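As you look at this complex, bear in mind that one protein chain is not there, while each of the others sits in place.
Labels run A, B, C, D and E following the written order; every chain starts at residue 1.
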Amino acid sequence: MKWNLHRPLGALFGLVVMGSTTAGASETYPIDTGTTAWMLTSTAFVLLMVPGLAMFYGGLVRTKNVLGTMLHSFAAMAIIGVLWVVCGYAMCFGATRGWIGWDNSFFLLSGIDHGPNAYYQIEVNGATKYIPHLVFAMFQGKFAIITPALIAGAFAERVRFRGYCIFIALWSLLVYNPLAHWVWGGGFLTGKAIDFAGGTVIHISAGVAGLVTALYLGKRRGYPLATMTPNNLVMTLMGAGLLWVGWFGFNAGSSVSSGLLTAQALTVTQTAAAAGALTWMVLEALLHKKATSLGLVSGILAGLVVITPAAGDVMPGGAIVLGILASIICYGAINLKSKLGYDDSLDVLGIHGVAGIVGAVGLTFFLRSVPDHGFGLQLWYQIEGVLVSMTYAAIGTLILCVLVEKVFGFRLKKEDEMAGMDHSLHSEHGYGLLNLN
Amino acid sequence: MKWNLHRPLGALFGLVVMGSTTAGASETYPIDTGTTAWMLTSTAFVLLMVPGLAMFYGGLVRTKNVLGTMLHSFAAMAIIGVLWVVCGYAMCFGATRGWIGWDNSFFLLSGIDHGPNAYYQIEVNGATKYIPHLVFAMFQGKFAIITPALIAGAFAERVRFRGYCIFIALWSLLVYNPLAHWVWGGGFLTGKAIDFAGGTVIHISAGVAGLVTALYLGKRRGYPLATMTPNNLVMTLMGAGLLWVGWFGFNAGSSVSSGLLTAQALTVTQTAAAAGALTWMVLEALLHKKATSLGLVSGILAGLVVITPAAGDVMPGGAIVLGILASIICYGAINLKSKLGYDDSLDVLGIHGVAGIVGAVGLTFFLRSVPDHGFGLQLWYQIEGVLVSMTYAAIGTLILCVLVEKVFGFRLKKEDEMAGMDHSLHSEHGYGLLNLN
Amino acid sequence: MKWNLHRPLGALFGLVVMGSTTAGASETYPIDTGTTAWMLTSTAFVLLMVPGLAMFYGGLVRTKNVLGTMLHSFAAMAIIGVLWVVCGYAMCFGATRGWIGWDNSFFLLSGIDHGPNAYYQIEVNGATKYIPHLVFAMFQGKFAIITPALIAGAFAERVRFRGYCIFIALWSLLVYNPLAHWVWGGGFLTGKAIDFAGGTVIHISAGVAGLVTALYLGKRRGYPLATMTPNNLVMTLMGAGLLWVGWFGFNAGSSVSSGLLTAQALTVTQTAAAAGALTWMVLEALLHKKATSLGLVSGILAGLVVITPAAGDVMPGGAIVLGILASIICYGAINLKSKLGYDDSLDVLGIHGVAGIVGAVGLTFFLRSVPDHGFGLQLWYQIEGVLVSMTYAAIGTLILCVLVEKVFGFRLKKEDEMAGMDHSLHSEHGYGLLNLN
Amino acid sequence: MKLVTAIIQPDKLDEVRESLIEAEIYRITVSRCTGRGRAEETDLYRGQEIAPALVSKIRLDIACNDDFVEIAIQAILKAAKHDSGQIGDGKIFVTPLEQCIRIRTEERGNDAI
Amino acid sequence: MKLVTAIIQPDKLDEVRESLIEAEIYRITVSRCTGRGRAEETDLYRGQEIAPALVSKIRLDIACNDDFVEIAIQAILKAAKHDSGQIGDGKIFVTPLEQCIRIRTEERGNDAI
Partner (left out) sequence: MKLVTAIIQPDKLDEVRESLIEAEIYRITVSRCTGRGRAEETDLYRGQEIAPALVSKIRLDIACNDDFVEIAIQAILKAAKHDSGQIGDGKIFVTPLEQCIRIRTEERGNDAI
């Protein structure tokens, strides 16, 4: 009688009945409750990154676009949230068919909901244990949600909502899922490039996709002549705080364990973020005599991104160096953007793309232990991963941009852009408090 | 020497002394640290829902009532937080005395703080293990806190703070505790209706209580002629994000385990929320050509509520269908409200009540495995649970409304309502930033 | 091949390879995954307190100082985040050298990253288990970050950013690290005073440091004649919510376990916070006929602080009494401040210092079990701990104040203070939304 | 035509607006402001040359034809007072208005008010 | 010198500003306000003496020399209308301006505009 989970406490310390339909499965596939607990928690933390990102990005745009920008993150949660369950997990982690994977039993996750495939094997203290397969699928699902949401920063303040929704749905299916399959799911890059928690699959691909969309859709009206002041840096700071916390789930959860590797990943995540933040602060202090809050949070992000591919394989000292490098190089890249004049509104390429590349390649120099096949080959694997990811993301994104623009309309109309997305697309206002209400 | 918990690391890897007064208890009642970790985490996540709710509700009212509305959630944390420890847990989970339960040793939780009753038996991989009884008590306590806080949305912007405090204290003692006892604590509904994480006890009872209070207290001055614009939809979105994260603790924690059932609950929670959000978005796009942020978060909530009673017993496919249904039916219910003209300010009935009913009844059609007594009987159990909860909550709430209004004053005075709760009840302003300060 | 962590799922249920370089270490030092999971989670929760504190403090200052104030918390995350890894952990938890500890292998955490020292011994159910040493180091690191950030409330709205950064770096190295070493790391107070999660080391030292800096730096221009209205009480409430959640990690994580003691700590934390909030609410209602939101959150904080040293050693009943006492005494202390006229802007002494003392001394009266050496001696130990902490913090802080002010400049210039920190120090504005942008 | 500008306490906004509507004055523009009135209190700070804290207020602007000016003033006076008048209750200013144009129709003058 | 004050719809701010710039009017002060215009709608509430909800608006203040007044008005009229004029599109008020001083240079009068 599984529905009676909250047993009557009248009969104190009675037996809690199993919630699984496969009686006896628990003996055959012993669950490691500790690892499961951490993976459940990680999944929740990574979800926290979605409102975190909505706040981070939402605070940086102009007041008239705040809701529209936050909705980009929330819509990803809704759309990819459903797609992932329907077919995304199957495409990424099903048995490889070359371009993508597929497994009928992963459709709607029905085959891993119960039965023997519901148990995902791990090793704990040298013994074979299991975690629920679903928790791994959900954890990975959060990554699939956050990646398109990241791209949205590149074309903030100038796209139609319908076009955006269709774009991210297609991008997730046709760009993200194959990439994730290649690197993590058994595809041709699996086992070559080190990408602990998604530097290549997530940040580099998002960065490149951001650049392509920003170039294809063109600049915001007025950019770069009119300065576009952030509407709520206070909220951007809050968002950065939530992102930092969520990233612990992102990186440490990627160990799919609750042990030394997990702690190593958490430690370097914390360390690189702090080093990145400190570096950006010092840079600004040296160059402009004034440290800014936007600089500090940019440094946090740069540090978090750079350590993402490396989190399982470098030591704290290496994390500090990578964090410092990331901030310096991203700082340069963003200044270069101003010179080149393209409008990557919230610097998706400048932070995620660049720090992702620095991390993916740079980690080779700080590996805790160099693989048997040697440093040189590993360096090549890393570069190969970056190049494949960049090329594929660039081409795929460009095709989707053209398609969505031509068929559904992607770029916002001039008057709608001037009036603001909140008014023209959603008929709402973010801050009613500004007016007497 | 239990106070020496942070042992001197000078003596590296010395022995950490036990913090328990019952030496040896650990051998007799082996703790499952993994399940304990997840239950601790869940408790924290559910607590996160309280500020999440404060933000969600707070953003939807007018500027002059923002603090007053947020305080409704925070006051529940203070008042029920104390009451639960004093007697709430005893009333819900003590040995049944019919209407309520009671156990002297649960008074001030003293009997479960240490000694043999401090260990709460669970089954892990077929073996008998324990978690600290206190963590279960605290986890349940968060549910008791959130339920009255939910009701507050129905009579937002028009109640006195003192009356509200007394109302929720009494409602918790006289409505919530008995209901929770009946369904979960060993009362007459225990083991009949499936209510995994509180669809009946929490959402339906809150929804009905919301309707009754809204009707009894009457409309806000000006409703529905004057439109009452939300003061901070941006904050409402943030709140929705925290609620989603917190709900993972709410539902997946209700498994009182860290295993397959937990993962199943988390998966369907995520899935139903995404499906609900997507459906509401599509509905609005079809009907009004514009998706709104308030619509999207309403869909999130509808999806989260509908899956709450069902989280342990349906598969992801069922969760998608339930999420879709919830959004469609809640959307209809809210439109109906506008026609009927009663003032359930933040749609506690329209979302929590309605989606709760859809979930409690609808889950029967998507059960992972139909119970031995058959589909029909289970459907009746579900309907019975809903009816009992609705009836009891309605009558109890009405009596308390009358009592509080007559004895202490519940409805805000006309001038105070016009001036706003923040000014008239708390002498504060939510956003000092609006004025030069 | 440790970099292949996300094994190809094509080969379903293949073996996950260990991420540790010490093959076989897992058998010798069996990790308790449950405890590890909770400690990882606790670390993330305590990190959440940093943005929580930024929001809490940030909401209380004037609009022109909101970013500058939030940056005080974020800068602590950056600066101490790096310092801790480099040498902080070694100074606190290295083998004692009297004033501080030191261990070469803790430098850059390199010696505990892998190898036998990477495992930190705990006892679970009477058996010897391990958690990764790094997770303990990171958990402790969060405490080191939050303490200087707390002090910042005392001199809010009137310090230079550069001076602040140098001050907290030095304070952390010269005041916090030694104190933490004495009480927790093997120094001369270890094993005497009960300080479960840092009442003495964190809250009392921060409170006293706050008083000293506030006195040394002088009042804000206009204080106390001009009232300084909070710019965003709504954000302060959100911050209080995050602090409450984060405090579960703070206190329950300090058990370095996932068992009964952990649950006890979590329970009394929740209980004392609720009791503190309720008491402050009732106090204000009795004395002013109006409960305020700032009062309620002050009560939450007072309750959380008072229980911090006591969390492992008192029962829920005692937690209620301590919470009540804390709110009453802090309320009095803050009123006294207004009379004495010094400008501890956000009441770091009045809340953290005072409630910390109440907790550290008061806990002796509510101990679950009195230690063998008797109540009197323990009371003396407690008082001794408080006095040492107060004296050392006061002297150390004063010296650093003078040093920083003379060498780098600490107090903000008059015109910069009038213009606001955001403009004069960071060239940014917190709320662009206030102006058309 | 005149422009009647009133600075009132925020908690009186709804009452003043209802009072104006009763006097058949519907068109109005409202904004937030902060202010400092009462001299006595500011005196306190003088010795110290400290700017006293600003208090939040609401500003109403009502463009009206000459014969409505007194009606508007009376409607405001009636509703804006706390009890029978407290410090901080506000001020009313009347300034001349030379032209008024309705954007929608491009009408000008008295008809456009 | 005159002060031209326009109350317009928020979504038209950018268009009105560009229209003014085209008319060579660069100097401008802008603020948020809320308002209620159209009488018809407010009538609805009268029986109940309920203050109708306020709608958010933007206020433009332009100090200009007398010969620029009509230019400014036309520039605003051109850009502030939705389609060919909808309810809520706003109002323009013109008030006399006696003096204008540029703080930087302390210039006064027409040159300081």
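In this section, a residue touches a chain if its C-beta (ideal position, glycine included) is under 8 Å from a C-beta of that chain, and two chains touch if they have at least 3 such contacts.
Computed from a predicted model, the values in this text were never measured in an experiment.
Chemist: For the full complex, can you list every visible chain touched by the one that's not shown?
Modeler: The chain that is not shown touches these displayed chains: A, B, C, D, E.
Chemist: Of the residues C:Ala95, C:Leu225, C:Val321 or C:Ala419, I need the one that contacts the missing chain.
Modeler: C:Ala419
Chemist: Which positions on chain C touch the chain that was left off?
Modeler: The list for chain C reads 64, 415, 418-420, 423-424, 429, 434-437.
Chemist: Touching the absent chain: which residues on chain D qualify?
Modeler: Missing-chain contacts on chain D: residues 2, 6-8, 31-39, 42-43, 45-46, 49-52, 54, 57, 59, 73, 76-77, 80-81, 85-96.
Chemist: Contact with the hidden chain only, please: which chain E residues?
Modeler: The list for chain E reads 3, 14, 17-18, 21-22, 26-31, 61, 63, 95-106, 112.
Note that only the chains that are shown with their structure count from here on.
Chemist: List every chain that touches both chain B and chain D.
Modeler: In this structure, the chains that contact chain D and also chain B are A, C, E.
Chemist: Across the interfaces A-D and B-E, which one involves more C-beta pairs in contact?
Modeler: Higher contact count goes to B-E.
Chemist: Take the average of all CA coordinates in chain C, do the same for chain E, and state the distance between these two points in whole angstrom.
Modeler: Once rounded, the distance between the two centres reads 52 Å.
Chemist: If you average the CA atoms of chain A and of chain E, how many Å lie between those two points?
Modeler: 46
Chemist: At which residue positions does chain C touch at least two other chains?
Modeler: Touching at least two other chains: 32-35, 37-38, 41, 66, 119, 228-229, 232, 238, 430-431, 434, 436.
Chemist: At which residue positions does chain E touch at least two other chains?
Modeler: Answer for chain E, listing residues that touch two or more other chains: 31-34, 45, 50-54.
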